[in-house]
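The other protein chains are all here in position, but one chain of the complex has been omitted.
Every chain is named by a letter (A and B) in the order it is written, and numbering of its residues begins at 1.
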Amino acid sequence: MALEKLSDIDRRYIYLLLLVLLAYPVLFPIGLPIQITHEARTIYDDIEAIPEGSLVVMQMDYSAGHAAELGPQSRAIIQHMFMKRLKIIMPCFEPEGPAQTVITMDGMDTFDAVYGEDWVQLPYMVGGESAVAAFASNWPSIVTTDHFGNPLEDMPIMKLYNDANDVVYWFAMGGGSPAGGGSYGPAITQVVARYGTPLGVGALAWGAPLVYPYYESGTIAGLLIGQRGAAEYELLINKPMSAVASTDSISISHLYVVLLIALGNVGYFSRKFRGERK
Amino acid sequence: MTYYQKQLPLLITGILIVTLIFTYFVDIPGSSLYTDELTAWAALVGAFAIALIGPFNLIRYHAGIISKREPDKWLLSVYTIAITIITYAVGVFISPIGASTTLQDMYNTLLVPCSATIYSLTGFFIASAAYRTFQFRNMETSIMLLAGVLIMMKNAAVGGVIWPGFPIIGDWIMKIPNTGGFRGIMLATTVGLIAYGVRLILGFEKVHAGGT
Partner (left out) sequence: MNLIAASLTAMILSYVYKENMFFRIAEHTFIGTSSGYFGALAVGVILNSGVNPLLKGKVILIIPIILGVLLITRYIPNVRWMSLWPTSLLVGVGTALAIRGAIRPSLVDQIVATTKPLFVANNSYDSINNILMLVMVVGTLSYFIFTKEHKGALGSVAYIGRITILAALGSSFGNTVMTRMTLLLGRVQFMLGDPAWYVIPVAFAVIILSTIRDRTK
């Protein structure tokens, strides 16, 4: 009976304990070691190898709901791109992309990069697959100003970009499945398939299993998986930020979920065993 | 319904699919202009759908609740319509592009906390689900649960500290069973997509054109 009660705890106590376990390492960090995976290292090595001044695209496609995982990823990747003095175009095919880009760029060390010459933030382009295809082949057909209303035809960086053939590396952030509009799916189908541009993907952890076959087949060059991928990349570029700080809380919460599964099963099996004995 | 009501939409869809796929695989001079123009048109029509249909549907639904004076609901509907119109107006007239910070401030203050927190509620629900429903009932659910637990221990930094085998096994699960399963699903859905395209070209799929 006591064992069966283990699977009958009021869910509100479970929620409260979860909040406490998440908050504790935020206030009192533990400092767990983080192993670098080959998926994150591949992206780092690829970007490290890009010559200074090359043109890259950083597709900022995530909403506020996914910013907790993808914000740190994008911050780490963009920081690396600025460190390498690459020229960065930031298109957005998700409605909240431009606003999230403004939040991400707030406080970023741009290493003296000049807006309009070395980097540019583009506005939201509607259409999902159509928008990515149009941007990759003929950008003036779909966008004429940057996010702040400045004409793109006057910008030196946009004179370097005719189509995706001019891009050395394309990095696509994305929430959701590869089939979703405004995520990395259209980048795979409209950029990699047509132009063969190397593509790195920043995915939510829950979307990673769906995009992993593309990584395994070599279609995409590298993959950052969720908060863990962001933490690994921060360590690779030697700038620990919010993702590294979050690792302890995530670890504890995972152990908590495993414990909950164990408790639930103890109650289930004791109930089953008692029923069989009767 | 006459021809241009019933048949023309199907014809438009079929011709577009055939020509766009043909010009992708066969290099015809000038075809890139055709493709670029059509994709830009589709993007523009999509923008009209979001600008017109979305807010219109929302206002229509809540106006219905207000007109019926549904208790506990109609005041909230008034509030929803008001905030929709205010945000729309700020975005279109006051802060139409990123030059002004008003829309960005509204986004940071209202949309970000609401959106992020609604998504974050799922964290509680998965904890609750793990506790109440994830049981080793038979071999099949056990395989699923075991894979899930091993992946969790791989993702958590503490997993590698507890046992160095967790990241290795988790890696293998992602590389082989996970990739094998989702690759099979991907192949099936791609073939299904091509079959759907053929059905659209031949006019068998009519839902988008007003049929059943």
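Just so it is clear, a residue touches a chain if its C-beta (ideal position, glycine included) is under 8 Å from a C-beta of that chain, and two chains touch if they have at least 3 such contacts.
From a predicted model like this one, the values you see are computed outputs, not experimental measurements.
Asker: Which residue from B:51, B:162 or B:202 sits in contact with the chain not drawn here?
Answerer: B:51
Asker: Looking at B:63, B:82 or B:162, which residue reaches the missing chain?
Answerer: The missing chain is touched by B:82.
Asker: May I ask you to list the residues on subunit B that touch the chain which is not drawn?
Answerer: These residues of subunit B touch the chain that is not shown: 1, 5-6, 8-10, 12-17, 20-21, 24-25, 37-56, 58, 60, 76-77, 79-92, 96-97, 103, 105-126, 130, 140-141, 143-152, 154-155, 170, 173-191, 193-194, 196-197, 200, 208-210.
Asker: Considering the whole complex rather than only what is displayed, give the residues of subunit A touching the chain that is not shown.
Answerer: On the side of subunit A, residues 12, 15, 18-19, 22-23, 26-27, 65-69, 95-96, 123-126, 128-130, 133, 142-145, 186, 188-190, 192-194, 204-206, 208-210, 213-214, 216-219, 225-228, 242, 246, 249-250, 253-254, 257 touch the unshown chain.
Everything below uses one rule, namely that only the chains that are shown with their structure count from here on.
Asker: Centroid from C-alpha atoms only, then distance subunit A to subunit B, rounded to Å. What do you get?
Answerer: Distance between chain centres: 17 Å.
Asker: Mind pulling up the subunit B residues that touch subunit A in the complex?
Answerer: Residues of subunit B touching subunit A: 24, 32, 35-37, 39-40, 42-44, 46-47, 50, 97-99, 103-104, 107-108, 111-112, 115-116, 118-120, 123-124, 126-128, 130-137, 145, 149, 152-153, 155-161, 167, 171, 174-175, 178-179, 182-183, 186.
Asker: Can you tell me which positions in subunit A touch subunit B when the two form their complex?
Answerer: Residues 7, 9, 11, 14-15, 18, 32-35, 37, 63-68, 95-96, 98-99, 102-103, 121, 123, 125-128, 130-131, 133-134, 137-138, 141-142, 145-149, 194, 205, 208-210, 212-213, 216, 225-226, 228, 231, 247-248, 250-258, 260-261, 263-265, 268-269 of subunit A touch subunit B in their complex.
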